Each structure stands twice: as structure tokens, then as C-alpha cells.
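Every protein chain but one is kept in place in this view of the complex.
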Amino acid sequence: MSDSAKTARADGRALDQLRPVTITRGWLDHAEGSCLIEFGRTRVLVAASVTEGVPRWRKDSGLGWVTSEYEMLPRATNTRSDRESRRGRIGGRTHEISRLIGRSLRGIIDYRALGENTIVIDCDVLQADGGTRTASITGAYVALHDAVEWLRARGALAGEPLTGSVSAISVGVVGGVPMSDLAYAEDSRADVDMNIVCTGSGDFVEVQGTGEGAAFGRDVLGRLLDLGQAGCAQLADLQARALADPEGRASL
Amino acid sequence: MSDSAKTARADGRALDQLRPVTITRGWLDHAEGSCLIEFGRTRVLVAASVTEGVPRWRKDSGLGWVTSEYEMLPRATNTRSDRESRRGRIGGRTHEISRLIGRSLRGIIDYRALGENTIVIDCDVLQADGGTRTASITGAYVALHDAVEWLRARGALAGEPLTGSVSAISVGVVGGVPMSDLAYAEDSRADVDMNIVCTGSGDFVEVQGTGEGAAFGRDVLGRLLDLGQAGCAQLADLQARALADPEGRASL
Amino acid sequence: MSDSAKTARADGRALDQLRPVTITRGWLDHAEGSCLIEFGRTRVLVAASVTEGVPRWRKDSGLGWVTSEYEMLPRATNTRSDRESRRGRIGGRTHEISRLIGRSLRGIIDYRALGENTIVIDCDVLQADGGTRTASITGAYVALHDAVEWLRARGALAGEPLTGSVSAISVGVVGGVPMSDLAYAEDSRADVDMNIVCTGSGDFVEVQGTGEGAAFGRDVLGRLLDLGQAGCAQLADLQARALADPEGRASL
Amino acid sequence: MSDSAKTARADGRALDQLRPVTITRGWLDHAEGSCLIEFGRTRVLVAASVTEGVPRWRKDSGLGWVTSEYEMLPRATNTRSDRESRRGRIGGRTHEISRLIGRSLRGIIDYRALGENTIVIDCDVLQADGGTRTASITGAYVALHDAVEWLRARGALAGEPLTGSVSAISVGVVGGVPMSDLAYAEDSRADVDMNIVCTGSGDFVEVQGTGEGAAFGRDVLGRLLDLGQAGCAQLADLQARALADPEGRASL
Amino acid sequence: MSDSAKTARADGRALDQLRPVTITRGWLDHAEGSCLIEFGRTRVLVAASVTEGVPRWRKDSGLGWVTSEYEMLPRATNTRSDRESRRGRIGGRTHEISRLIGRSLRGIIDYRALGENTIVIDCDVLQADGGTRTASITGAYVALHDAVEWLRARGALAGEPLTGSVSAISVGVVGGVPMSDLAYAEDSRADVDMNIVCTGSGDFVEVQGTGEGAAFGRDVLGRLLDLGQAGCAQLADLQARALADPEGRASL
Partner (left out) sequence: MSDSAKTARADGRALDQLRPVTITRGWLDHAEGSCLIEFGRTRVLVAASVTEGVPRWRKDSGLGWVTSEYEMLPRATNTRSDRESRRGRIGGRTHEISRLIGRSLRGIIDYRALGENTIVIDCDVLQADGGTRTASITGAYVALHDAVEWLRARGALAGEPLTGSVSAISVGVVGGVPMSDLAYAEDSRADVDMNIVCTGSGDFVEVQGTGEGAAFGRDVLGRLLDLGQAGCAQLADLQARALADPEGRASL
């Protein structure tokens, strides 16, 4: 653990320390792949649904399709939000995160090997306490993996559709100090807020950082990338353990 | 147990036997009241959200307000459904059930005692295997109760807003045989499908029965009402146990 | 007439007495079946539209399809309501009633005999004074019947698609007294509000009762079912007379 | 009658002859003003709804507000159309006609004399056979008139809000021949289609003509204006008779 | 110039004088036809998009299809308007104008000669100062012409799809005086507001005039038609010059 990692956080964590993370596979009975993923009090239910065939615009291409939808239950948050279904339109934040999850997964998929199958990944936030989008990505890989296995067991694949694993972590600068896996109380007062998505081999699939009211330099960016790569590596390991576990469960 | 209750069902249950039912209170950290309620594989997450004040049209009436919204996660069911938020409109079934839950709760609420407070009950079906609307009502009472206690602890009530408890069960006729708590496989081939909502004292708050492709007579209706009242009585008992349990948990 | 039927109502009716009811068939020139149905001041225009073929999901099943849509004109009621088309979404009440009408009709239809034809029943409330949903169902049967005759005349049927007739009446408890065919002024202060849908042979297709702020027991329920079955029987007779009348008109 | 007026039409009418027109006032019990207006088989139900006050943007201006909404029932036409409420959006035609009716009425209203009252005119086409927009305008004036009388009886007016009457007629060129009050069968094959809205004193409030696939010259335009002014004059007389009739009914 | 044409206007124009009008063809690189058309400060960007094939309902008819969409950028006007995309619905004015443009173009098109091709004309108002709908029509003809040439160059036409040219001008009565090409400041206080659409040969395709709070007689209508035909003639000449110009540009 680095020196700076000793600085105090509300829950006593080191700067580079993740919250307790738990993955429970097979939380749903109907879905071809599913898991409940928890980062502290953040709880996301992920379902992977397989359907034969692909959307019309992709027919007869020999390629599969993977897409993702993210949504929060109305009382996932501290105060209740209106349902987007009731308002009749999807908000910008929901759209943005759904697209991020989709891009992250597409970074490790070989569509030709998937064959003309579609996998839809639903990430529904049951409870939110920061890091819901990165928890969604990390859980989505696990559910996707199981959906792919489901297809493999039916002989429906044209090869190995997963070119690797993918996980994600949020990092940020709070009170001038870079730290990993921000809880909501930290995130809401962060100067810089960053989401890092890495493959299991440590390369970036997506890097997305924003200075919230304050710009940041190359050095801070560098420190955040370090934290992000380290966090993703731990999560990649956790994913592997959950996928190997006979009960489908692993904790960090 | 009556004779007819011995007839075989797919899961071996007696005709008047409910599936294993579990209520887990306080499943959410933010909500003023919440529970996870399970009827076999049916799993509904219920959150009760309190806000001070009432909708504009009810201001300065001295009366509170309780409303409810029901929705299914896209992969709650056997095959994935599109999200209503994506389609930009709420379907008729969702509307119908949300209204039923609201009516059922309003049957046991004294709005004057509630004072000008609003409680929104969100029932989100995480997994569906028949009986999601009746499970929602049964769980909603528990979450509502805890939200009322939360208000009471803050001295925000003008009296006792709950005039009793309420629970609900689905009953129906399958293969000519009346039975209780239909699972999806039973429900989908039922001749008569009925939802019974009762107060803890055994009176009806709502009775709603439909002949699916076949009408039914007074005698069958009578038998279904018997089953419904008996089921609701068991659930009222379960609710009381969950509300008394130090861990907030009870099973049937 | 029973003793209790002598209790006074605002319009002097006996407790089990329906308002003047009139059915006028063929009110529209274009529709394959249509009628104007009036229960006192409640006036519903019903149109049955036939189209060859069925929705995509039912193609090549050999089965027909019947569906229904209910809507109120904005000034059907005492104060004007916004149009649902302007608000861009259909309200829960509209959805709920449309579904109820559809279910009621489907209770007496043999889809195989209908062949792959679709009949859409539009129930538009021109003026509302209580009982619009039950008037809609009662009128819908008449319009449906004429649409079926239209198909028969063209040799487009595979048999007799109507397994019986269907009619509906609202009943309720007002001021502690069970009564039939509630006008709006009665309905708005009812303790129990119930809609009964019966076949011509007196069996139930749908039973839907709600305690408005007060639960009700088996005895009250029994009395309401009596009133409902009696009212439906009168309406079944009226329907038969309208269908037999050379002018297409009958009154109660 | 002019020579050209002798040319044959499907229903034997002279070129400048309107179909049988009937106005029935007070068709609705709740609305402050209403009428059923019929031009042959075209039947429009018009309701005028009064509310105290004006929209927010017009508050404290001392001016009233009149607006209009037009819609067709789904089976008003030969083949059924989808409801705009179901499609979640209002079509261009509906918008265009609603705006035309509003403009036409505003041409004869003194907003200051109306005081801060709002009148909404709903024109719902029960059956369509050409000329629904001009029938709507003609009927709207009658309903508006009665709503104004209703306000007058309550002492809610600041003067005389109606500066005159307004009526409208469709004219067009069919098979090279200008004619008045086109039925649908004529309208659908018209070369020129024109709607003329006139005050009771014979001036134009709106003139809207379109060459359907063929342009037209000043001479044709002149002939159509003649027909339009003549038709409007007859309708102004009919409106006056309906408004004077003790039964609220007049026919042409 | 007529006597009345000498009356003073804010910008010193004669009553029958148009503002400076400029057409710049080929303003867009991707579109098959396009132009920027300016009437004083009014600036409309017009794009004509060609696609092979026609909408489903027109398939295998041998006929082409031309349609149009009009929209204003939010800050085209003096104060910003909300985007219709954000409000989730298209306003009545937008609908009305889109339909007017479409009708105007269809007046000069031979669908059979166009073959089964679709041309969509997008008219986006970058800046508005009165006359945006007539500027749109005038520019739309130019863009349509170039899209037709694009099809001709590819041998995709079955003949000459344009039966003539079309242009449009707004005219009106301001302060009792008929005048041509109203700027916004004039239009907003006009007594009569009229849009005239003519073919290159001087016949009318559309005539649409409204008395804004005051009706108008045949004489005023006659003077407005004179002004409209004269204005359209000038614009027809300008269109011809722009289409002949090697740089694709012409000014009035």
C-alpha cells in the first residue's frame, strides 16, 4: 500500500482500497446469465438475455449483437426519483450510462464467433451509493460470460466470442487527494471524477474523466490511471473467482 | 385440509396450500419502509418513500396521500420484455396493477390521521412466477407500516393512519379444480383467475375474478372466495410475525 | 320487487331498478356494427370494425382476434378533462376499462370459428353519468354481434364465433344499502363499487368489486351478486330485443 | 340558380346546393354550450366548456381566451384509424384543423368583453363524409354563443364578446366544375379544394384553397369565392334560426 | 409601381417591394440538392435528400414520393423556444407549415415520371424575421430541382418529374394598407395575413389568408392576390437565374 493510501476516508478505507465487493451469480432463475453485484451499499442486479437472431439491420451478416440497458429503481437513491417510464422519456444520464456499458462490453467481444445471436444486458440498480456504472460493467461481464456458456452448451457459437474479460472502477480526487471506488458521499464532493474500464490484461477499454468545477493536470491524471488499473485488476481477479466458484459467489 | 385439497399440483402442493412465502423487512437502506417479498420464485422488492406535503390538488385539506407504482424488470419473466421507459409509454397491465395496489392500500388508511404526508409505494418485480400483484399488495402493507412508524417516530402523525392490515392472494380454477396461489404454469392455463384482497379481519377490500374463455357460476365463485379468505388470513398472520420479528423476517 | 328495493333513491328508482336503457343499432353508416347505448344520461357510442387478417403475432394460427378501446370525450363529464391524445399518454383508468371490455367479450368468443379476422370495438363515451364501462360492455356485444353477421353474410366465418351473449351492470352499496345501476351522484359516494359481467345464461365472466374506504363481508357481496345477475338478465333480454327489432332499437 | 348549378352530382344536388344541414343545440347535459351539427352524413358533436380564469401567460391582462380542439373518432371514417392517444402524438391534420377552428372563432371575439374567462371548444367528429372542418366551425359558433349566454346569465361578462357570427363551407372544383359542400366522394377527386370562413356580414375570416395536383387561375378562384360566400350566408341564417328556436333545432 | 406602393414602411420599401432575396445553391456537401435562401434577415437552409424506393404503402405503384419537414432552430427567433425534440412532440404550427410545403411541391410534380424514388425536403429555419414558410417553399423548389437533376444524371427517372416551378410570398394588410413580403415587425401587427403559392406560369397552387381579428372583403382579397402573383413572378425569375448561374447564386 502506498503512503498516500493511508489518508483517512469516512469509512476508514485506504485510498486505493475498494469497498467490500460481492458477486452472486445465478441470482435469477429465468435469465441465461445473471448476477447481483454489490460494492458496499451499491447493489446492481444484472441479467443477460439471449435471443436467437440479430436486429434487422444486422441480418445475414454472420455477426452477433450485444447491447445494454441501465436503469435505477425509483428508490435506489436517497430521495425517490420519478420513473422514466412514467415521464415517458429516458433521461440523459440513463442514456449515457447504457451506452458506456455497451461500449465496454463490445471491447471484448468477437461478433463473428458469437454468431447471429443477440445478448441484451440489463443492469438495474436496486440501491445506489456511488459507482453504479462501474459496478454494472463489472457485473455485466459475469452475466455475459454465463450467457455465452449457455450458448456454448447448446452448440450455438461459431467460436470463442469473448476475447478477454472487462471490469471497471470509479476513481477521483476528493479534497485534493486521488482515491479509488468513491462512495456517494465522496463522489458528490469530488473535484475530479473518473471511470476506468480495463480488460483483464490491464489495457484500457474506456477512460472517462471530468473535472467538476476544476481542471486537472497530467500528474493527477496519471495517479488516477494507476488507481484505476489497480482496481480493475482486483476486480478481474474477483470475476475469475466468481466464475470458478461452484456456488457462483465471490467476495473482495 | 379438505378432500379436494389433495388433488395433485405440479409442485405437490395441496389445493389450498400457499407456496413458501418469505418477507424480509428493511431490504433497502434509504427507503423509510421496504421489504423483499417472495412467493416461491416470485420476488418483489417493495419500497415506501415518505415525503412531507401532498400533491397540489390536495393541499390544505389536512389529508395525506398514498399512491403506488408497479413495474417489472425486463427479465423478470421467462422471455425478456421491452422496458416501458424505452417504449415511452406505460402498458395497460402495469397501469391496471398499479391502480389495484393503490386501491387496496387506501382501503385501510385514515388520511386524516396520516396528516399532510405522502407515501409512495414502489413495487418492482425482480422475478415473476405468478401472483406478482398479490405479492405486491401483501409486501406493500409491510413497507407502508414501517413508513408509518418512521413518521410516528418523528411525531409527524395526527393519529393512527392504519385502520387495519391488508393482504392479497391469487386463486383460480385450473383443470376444473379451484386452488390457491397459482404459479405461472398454473395461471397460464387457468379457466378462472381471481385476486382476493382482504383486511386482517377477513373482510374484502377488492375482489376481482375473470373467466378466461369460460364463465363461472355462484358455486365456483363461493369456493374461490373461501380459498381467498383462508389464504389472506395466513398472510395476515405472516405479516404480523414479520413486523414483530427483531430481524424483520418471517416465512410461511 | 323485494322490500329493500322500496328504499328511496334520488330519481325515485327501486334499489334493483335500472335507469331507462336504450339501444339504437346502426347509429353509424361506415362501421360493420355499431350502436348508441344510453343508461339514463350516460351515452356511449360503440363501433365494431372488421378487418381481414390478424395481428402479426397471431398469423397463420387459424384464430381470429377481438380487441377493444374505451375513451371519453373531453366534455363527457361535468368538468372538462384534457384529451389523452394531447397529453401524449393514455391514463390508467382508460387502460383499465379498455382491458375489462376486451376480457368481457373474449369470454363469449370462439376464435377458431371467427377465422383469421380482427374485430376492434371502439367505445366512446359521449356523455358520462356513471356506469360507462358496463354500458360499454353491454353495447359492445350488440355491435360485435352485427359485425359477426356482416362477416357471415360474406361467407367469411368458419363457424359460429359467438358462444353466447354478454352484458354488464354496475352495482354498489350507497349509504349502507346495496343497489343496482349507480348514477354518478350515487357512485361518487358509494362504499362498495362493483361491476358484474354475465353471460346470457347467467354465469359470470367478470366480477370486480372494491371497498371504497370500507371493506365488505360475504353477505354484502352476496346481495351485490344477486343484484348484478338480475340486472344482467334484464340487459340480456334487452339486447335480444334490439337484435330482433326491425328498426334495431329497444328500450328498458 | 345559375346554369352551371344544374350539372349532375351523385346525390342530385345543384352545384351551389348544400346537403341537408341540421343543428341540434343542447345535445349534451353538462357542457355550457353544445350542439350536434350534421351535413348529410357528416356528424360533429361540439361542446363549449367555460372555465373561470385564463392560461398563466394571459393572467391579469383583462382579456379572455378561446381555443379549440378537433378530433375524429377512430371509426368516423370508412376504414378505422388508430387513435392519436394510442399513438402518443397528434397528427398534422388534427393540429392544422384545430388551429383553423380557433382562428375562425377568434375572428369574431372581443376578448376584453369576454373578461378573464376561458372557453374551450371541442369538435369531435362522430361520422365523417367530407366537410368536417367547416361543419365544426359552423357548429362551434353556435356552442360558443350558448356558452357566452351562460356567462351572461351569471353576470360574468364585461360587455358583448361576440362581434358577429361565423360560419364555414367547403367548396371545390370536381371534374372541372366548381361546386359547393363537397361530400367525401367528391372531395377525394377534387382538383381544387377550398375552405371559406365568413362572418355573418359576408366578409372573409379565412380563405384556404389548394390545387390538388393542378394549379388554378383567378377566374376559378372567383367562382369558388362566390359559392363560398353564398353557402356561408345560408349557414349564417340557419345558425340564427337554431339560436332562436325554442327547441334549439333548425334544418336546411 | 402603383401609387399605394409609395406608402412608407419601416425599412423604406415600396408596398409591392420584396426584401433583398438571395439563393445560394449547393450550400451542403452531402445533400443531393440544397440551398440557403435569405429574405432579408430570414434565413432558411433547405436540403433535398433522395432515397431509392418509396414508403411501404406506395410500393409497386410505379409512383414516386415527395415530402417535407419544416423546423426552426431554437434561437432562430427573438427569444429562444424549446426544442420540439425535447418536448417530445411537434407543435401545431410546425405540422401546419410542413404540410403546406409538401402540398405546394406536390402541385408541380409528376409522380410517375419521378419513378419509385423518394425525395425528402428539409427546411430548417436558421434565423426568422417573417415569411419563413414562403421562403421555405421558394427554396424547396430549387433544392428539389437539383435533386431531380441528380436523379436524371443517374438515369433514374422515368420522364420529367417537374411540371413547372413553384414559389411563394407572404402578403398582408398592415395599418389598413396591403403590402408584400412582411417582415416580422409588420407581420405581428397585420390585420390580414396571407400566403400565396404560385406556379411559374402564375396560377395558384395554394391561397391561404386569415383575418387576424378583423374580417376582409373581396376588394382587399383582390389586391392581396395581385401583390402575391407579382411577388411570386419575381421569385420565379430569381429561381431560374439561380438555377442557371454557374456559381449557383442569384440575388434580388
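Structure notes:
Chains: A, B, C, D and E, in written order; residue numbering restarts at 1 for each.
Everything below uses one rule, namely that contacts are C-beta pairs under 8 Å (C-beta built on N, C-alpha and C of every residue); 3 or more make two chains touch, one makes a residue touch a chain.
From a predicted model like this one, the values you see are computed outputs, not experimental measurements.
Put simply, the missing chain touches A, E once the whole complex is considered.
Interface note for the absent chain: among E:Ala14, E:Leu73, E:Ala113 or E:Val177, the touching residue is E:Leu73.
Annotation: of A:Gly12, A:Pro55 or A:Gly92, A:Gly92 touches the absent chain (contact as defined above).
Touch with the hidden chain on the side of chain E covers residues 28-31, 34, 41, 45, 47, 49, 51, 69, 71, 73-80, 83-86, 88-90, 94, 120, 122, 124, 126-127, 129.
Although one chain is not shown, part of chain A still touches it, namely residues 89-93, 95-96, 98-99, 103, 106-107, 164, 198-199, 201, 203-218, 221, 225.
Keep in mind that, in the parts below, only the chains that are shown with their structure count from here on.
Shared contact partners of chain A and chain B do not exist in this assembly.
Chain centres computed from CA atoms place D at the largest separation from chain A.
Note that among the pairs B-C, D-E or C-D, C-D reproduces the A-B interface, with over half of its contact pairs the same by residue number. Measuring from the averaged C-alpha position of chain B to that of chain E gives a distance of 60 Å. Mean C-alpha position of chain B lies 51 Å from that of chain D. Annotation for chain B: residues 88-90 touch two or more other chains.
Pairs of chains in mutual contact: A-B, B-C, C-D, D-E.
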